[in-house]
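Shown here: the complex without one of its protein chains, the others still in place.
We just call them A and B in the order they show up, numbering each chain from 1.
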Amino acid sequence: MAELEFIHVNKTYGGDTPAVRDLNLQVEEGEFVVLVGPSGCGKTTALRMVAGLEEISSGEIRIGDRVVNELAPRDRDIAMVFQNYALYPHKSVYDNLAFGLRMRKVPKEEQRKRVEEIAHKLGLADMLERRPAQLSGGQRQRVAMGRAIVREPKAFLMDEPLSNLDAKLRVQMRAEIARIQKALHVTTLYVTHDQVEAMTMGDRVAVMRDGILQQVDTPQHLYDAPANLFVASFVGSPPMNIFEAAVDADGTRLVFGETQLDVPGRVLREYAGRRVAVGIRPEEVREASSWDGARVRGSVLLVEALGAEQLVHIEVAATPLERADLVDAAAQPPGPSLGVEDLERSVTLLGRFDRHLLLTPGEAVEVAIDPRLLHFFDLETGLALPTVDAPLVAGVAG
Amino acid sequence: MASVAESEFTLASRRRRFSRRRLGRIAAPYVLLAPAAAVVAVVLAYPLYLLGKMSFEKYGLFELIRHKGRWIGTANYSSIFHDAEFWRVVLRTIAFTAVCVSLTMVLGTAIALLLLQVGRVMRVALTTGLVLVWAIPTIVAVDLWRWMVDFEFGVANWTLTKLQLGDFIRHDWFANPWTGFGVFTALIVWGAIPFVSITVYAGLAQVPHELLEAAAIDGARPWAAFREVTLPLLKPIFVILTSLSIIWDFQVFQQIWVMLDGRPNSDYYTMAIYAFHESFQISEYGLGAAIAVVMVMFMFAATLVYLRQMLRTGEVR
Partner (left out) sequence: MSSVTQIAPTPVAPVVTRPRARKRLRKAGWNALGLLVLVVMVFPVYWMVATAFKPGHDILSYTPQWFPAHPTLSNFTDAVHQPFFWDAVKNSLIVVSVVVALSLALAFLAALALAKFNFYGRKGFIVIILGVQMVPLAALIIPLYILMSRLGQVDKLSGVIVMYLTFVLPFAVWTLRGFLLGVPKELEESAMVDGATRFGAFVRILLPLVGPGLVATSIFAFIQAWNEFIIAYVFLHTPEKQTLMVWLASFTTLRGTDWGPLMAGATLCALPVIVFFLLVQRRIAFGLTAGAVKG
């Protein structure tokens, strides 16, 4: 029985476009599900509907086996961690932690016991008398979490709790939150715009865009088998390389620029004589020296040294994706603008190369692309074409 | 040799130029402040000092002509402190201020809360109405209230009689100082409510809605959330408004003076009127000054509270 469930949930503000469209999602007991997507995708709205801070236009939300649409937030037995922590500024850390318990008339002794226990576990034991203004960002974050934990709710709701922290602290707190959740085994719905956070923390990740759920799956599956162009471009950093190519009359070959790749299997049969979108992950763009198969010729535009590896931008003859609205806008690598002859006919591929290779900008290079590792997408709808390795169940499920 | 002398010369001249420019920059703020400071000093600071000095002097008509007072030490103070009338006036002023300020703050806050609850159209209408009342000059307000409580044709008497709260036909509100002050209280509170309501409402709107959401999720009912989250955040505003109201209401003069045609009987004396009367009507400027000084002392406490709160809220950087 799912602990948290969205059933055909819609949310519209006034007469504008809907913020959330027909959302169906289940969160199992003890599961950590992350709602991720670019800003404006409806993830925060969905979370706030669970909390009771937004009205549900249509559909049902269940917590446990109760429909909670009409319940006030305080009756839903959930706890929320806000992006700005929302700590009561004039109350001490102790009073902040104890507030929820006090409102529910928990006896004072019990309050003290629970607050001190949680404070101890979160390393806040000697700060109980301080005010939030006297705490650091990380400490405030922990108080916000403690306030949620101490109430022992049915579910945690977290609204981008790490966005206000600096990068290093964020990495640290990410692990802490994940650990705490595992230890407490509390159902958690977590919202973020950062796909790295989503991938590292979630048992399952739900990708949203423009109010519509694109795909919900384990992080690895999302990475390996994205359901559409948006998910493919959104998940993974650096982002997947995407471009257009033509399929030959037999449906066995992919043609782009001067390259012709044989594609095994029946993947492209339906698209014989048509064009498709092609995706390849940067780590699958390899240096071609020991590769038997087809090679793609290109020239080096830029080399970014990351220490453990190099990110190489390679200009390759191919057609860029025309339907830019099908992919995540923020995730596209900068196009080759200055110094490129023909913008219509070339595409920049990002490759993750071994750090020992010596490459210089302007140098001609050959890359190896394994056709079995390519992802294919319909150019009209953006949906992924089913491949042999990752058969997809097309259509609505769940 | 020559080069050393040269470099010394340039160094010295540069130092001179440097200090002149620096001097200009240091002097600039004082120069900018000077005109405003001069006006304030002449019209405010000097008279304040004069006030203090005069309170220790005999300053009657004779002294007025000679432009100089006669030092008599604390005689003015001892004469007013021994005057029962003075203490009656002080008590009356304090009581009147207390009533006015309490009513203003309570009603003003209630209306601010009401503004939160009503629909958008009503909120705009109510705010506009409040601003309209706020805009009425004091003398105009006195006139319109005078008309409303007119003993013969005033609408107040007619309404109260119609509501069967007693027989108010031809009731002269100012015959009895209790009802008279009732009118003044109504007049002053009526005029003061808009400022309090609008300011408190602005403060309420500034409470971060996330805090209230967190409180709602934590299990607080609306009233508990108001008490635990909103009120503490509004405390600075309440302190400022209350101390300002005390300062303003303690000084009430015009309303009583104009309503009673410049001839209030002694039952209507507030400290301000008493001081004015002693000075300009009996020409005992020294006594009037002493009363005024005591008035300032009384308000000093409230002023300190106000100043401290304003400074604390980060207005002064």
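In the analysis below, contacts are C-beta pairs under 8 Å (C-beta built on N, C-alpha and C of every residue); 3 or more make two chains touch, one makes a residue touch a chain.
Given the structure is predicted, the values throughout are model-derived calculations rather than measurements.
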item: Chain not shown: contacting residue from B:A75, B:V99 or B:L114; value: B:L114
item: Positions on chain B contacted by the hidden chain, ascending; value: 25-26, 28-30, 32-33, 35-37, 39-40, 42-44, 46-48, 50-51, 54, 59, 64, 67, 111, 114-115, 117-119, 122-123, 125-148, 150, 152-153, 155, 158, 190, 193-195, 198-199, 202-203, 206-208, 211, 233-234, 236-237, 240, 247, 250-251, 253-254, 258, 261-262, 272-273, 275-276, 279-280, 285, 288-289, 292-293, 295-296, 299, 303, 306-307, 310-311, 313-317
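Just so it is clear, only the chains that are shown with their structure count from here on.
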item: Rounded Å distance between chain A and chain B, as computed from the means of their C-alpha atoms; value: 58
item: Contacting residues of chain A [partner chain B, same complex]; value: 51-53, 72-74, 78-80, 82, 84, 86, 88-90, 99-100, 103-104, 147, 151
item: Of all residues in chain B, those that touch chain A in their complex; value: 208, 210-211, 213-221, 224, 228-229, 232-233
